[in-house]
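With one protein chain withheld, the remaining protein chains of the complex are depicted in position.
All chains are identified by letter, namely A, B and C, in their written order; residue positions are counted from 1 within each chain.
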């Protein structure tokens, strides 16, 4: 883990820019080989998310849950935990949000707020068990969170079918009172489904920054993540940190699910498979070097690629999947620290020599 | 080259030709199921009526709205959302783009259909009933099976109709029902099929998307003339030509074709639910059925079909209705 | 009650791809390289097997090609995480993206925009092993299976032998436990890790091939759908030991089968099928919490090796 923290520390901007360019080059080569026109493809890709206010709105909407799941994964990483379970926590977040929205009549604003908070708490709860198992039984969080993903999936389908839907394959729409769309925003962005989730995502990023670097809890998380032995010797409770960090991570993913439910989808269907936001969150977190700002930037990049990729497919006939290849290549280039060897040369000259 | 190049008309086609757009659900256009069938209908529109057609695939559920909006802003005359998953987004988008016409397949929007939307549904239970009749009459062991994908009210319609058909044709036969809780996991489909056959079942009907592939892969390896599969949505006999009794066909292509044609002729049935059953040729039996199903059985099936069309038999579509059936 | 032969048969059928992929992961992780990329390697295997079988009409060629493709797909993971010392988790996640993107991209390119390949007509079939398949109960369960299943059994046995009874295996383990010790004993740590990661590519891809040309008959973006992650879980559950991994994968396959087959015997009258489907995951969690507990990873796993590092 230290490695990419370190990798991102040394000249992160240069590395990011070079990696993005190289990644796009890989994509272009792939397109040329298959006989597509990369110039047209990329211009479609990068033009759409920015030109029309509707598309800007939708791009932002695409970005906001990515920020949240990205932060979720990042915060766990900081404590040395690999939360593959953001996917399941996301599902539980949206499930509980819709339950509150449909089954708990509350006045506007309060309704949305309660649905969101309970969705976040549900995500935290879903992450609590893997945290507890890790802390008390040493069960590897990778296995337990994978299992929890599937449990969330089936639970959601069961409840939608048996309790939340009215004979159809999806729940009714949530009432207006639980929606987190905001007329002003919707208006500005030409009826796109942009919603307050983006602000929540940014708030969470701020919160994460504050918590990690400005509070004693964050101090513990980071210490435990970097060296659990020393943390224990210093009297910190490694178990508590593991459980707490998993729960905060889960609550972020749960909030992602809740805000998507209350803002974007506004209803829940029977799931046919994972929608992948949790897994995408892993990539976003890693590309963002597990820092809040890095996660935001990575989510923006990923969101633009994802949303613009749709138009690219439409206008240049290039299969959308090339976007995944581009993104994978970017991650690989960043992880392998392509610019590192240049930087390394300069660094060697400046190596700290304290004594002497 | 990709599928889209042939359709010409790269840019928005609001001028001369009548234009139609189709948004797939996450299954994609070549799902060997309703998206693909719908696209067949679109292609026929292009060929026979010169309609400018185009499709957009959705990567995840959140893509439906942007994809539909995309076509609407392009000024396409009618825009289809294929699959029940569109049931909540179609009304939203339809409201936003009041001038465009929309169609949705597989959902009646809970009865609240906006004036610029047509909702097409199918009486899958009716088609499944006939599959049940075939299965009930063809089984030698008096045991038949049903494999469902993810439990949902829609898939339940298939199951219930099938069970009713079996019951009507062969009251002694037992129906074993299992759900894979997946539409993708072939291994589960294969396990289920294997175990059903091993437990004495000799005919299995599925409504399980990709999981159904497991059924065909399994039946193919078994003794010919003894073990049978029944396909769904489109004629699936090519998957196991010697082992497929029949397929319950959902004529999404017919629906898309007919409704679009109506729209072109300014007879768009906006605000209405178009429910297509046996009577409307919206669901039916695959033509290849005669290959393995003997004449007398086919005659029986035809009899039931006529009774359903005439309304003499009302095929149940839920567990409750099944209880009171006959 | 479902009969035991059927249950075991189905469990083995279901777990075959998991076994192959997890054993693949075992090679990589025993050498000290984390392999989150199993999912992607399975995807590339499933893809290549389907396409090549469609082209050549031979599932054997399809399987071989899949394994070659798996090796090739593992190379970027090896280069990034071994040579460039990238974080192994990051690199693995990237491979998963790469494999899914590349394979579906190619499918769409090759098959006219289709999201999946056409149905493969020439599949592997279940073939009984003479004599062995006549053993009561377990004979038909274990020895009337796909060639990929026999491959999986062989791979488990071979891996056990290789790991504990050959110089190569001992070196591999030493590299994952204490790379500097291995280096001073004259073992080329970097090369061992490359080899191990490439073996893991071949085996995981073979597992993926099982999904597209044995059990299933096509490749689409949902063909693998998470089985690589389950394999990873089986690897950890099985404590990085070939027999443990075999047990873990079969345990998982067994509980999946129980949940499926139970339905045929009317269990859904009592339990909704979604809840029944939770069984394998709940059982795994219980097993981990109850009996298995802490698993000790190879000591050097996840750490990039620096020659002469301190």
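Please note the rule applied: a residue touches a chain if its C-beta (ideal position, glycine included) is under 8 Å from a C-beta of that chain, and two chains touch if they have at least 3 such contacts.
One rule holds for everything that comes next: contacts and distances are computed from a predicted model.
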Omitted chain (choose from "Nucleoside ABC transporter ATP-binding protein", "NADH-quinone oxidoreductase subunit M", "Glutathione transport system permease protein GsiC" or "Sarcosine oxidase subunit gamma") - UniProt protein name:
"Nucleoside ABC transporter ATP-binding protein"
Absent chain's touching partners (shown only) are A, C
Per the touch definition above, residue among A:236, A:255 or A:284 touching the missing chain
A:236
Decide which residue listed in C:9, C:173 or C:193 touches the omitted chain of the complex.
C:173
Positions on chain C where the hidden chain makes contact
161, 165-167, 170-171, 173-174, 177-178, 180-187, 299, 307-308
Suppose we count only contacts with the excluded chain; which residues of chain A make the list?
2, 5, 213-219, 222-223, 226-227, 229-237, 348-349, 351-355
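Assume only the chains that are shown with their structure count from here on.
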Find the two chains joined by the most C-beta pairs in contact, please.
A-C
Report the inter-chain centroid distance for chain A and chain C in whole angstrom, where each centroid is the mean of the CA atoms.
27
Residues of chain A touching 2+ other chains?
154, 157, 161, 273, 319
Enumerate the residues of chain C that touch no fewer than two other chains.
108-109, 113, 222, 225, 272, 274, 277
In their shared complex, at which residues does chain B touch chain C?
1-4, 27-32, 57, 145, 151, 176-181, 183-188, 190-192, 194-196, 198-199, 210, 213-214, 216-217, 221, 238-239
Provide the residue numbers of chain B that touch chain A in the complex, in ascending order.
1-2, 4-5, 10, 26, 56-57, 59-63, 65-67, 69-70, 73, 84-85, 87-88, 96, 107, 110, 150-154, 181-184, 318
Going by the contact rule at the top, pick out the chain A residues touching chain B in the complex.
35, 54-55, 58, 61-62, 154, 157, 161, 165-170, 172-173, 191-193, 260, 264-267, 269-273, 275-276, 306-307, 310-311, 313-315, 317, 319-320
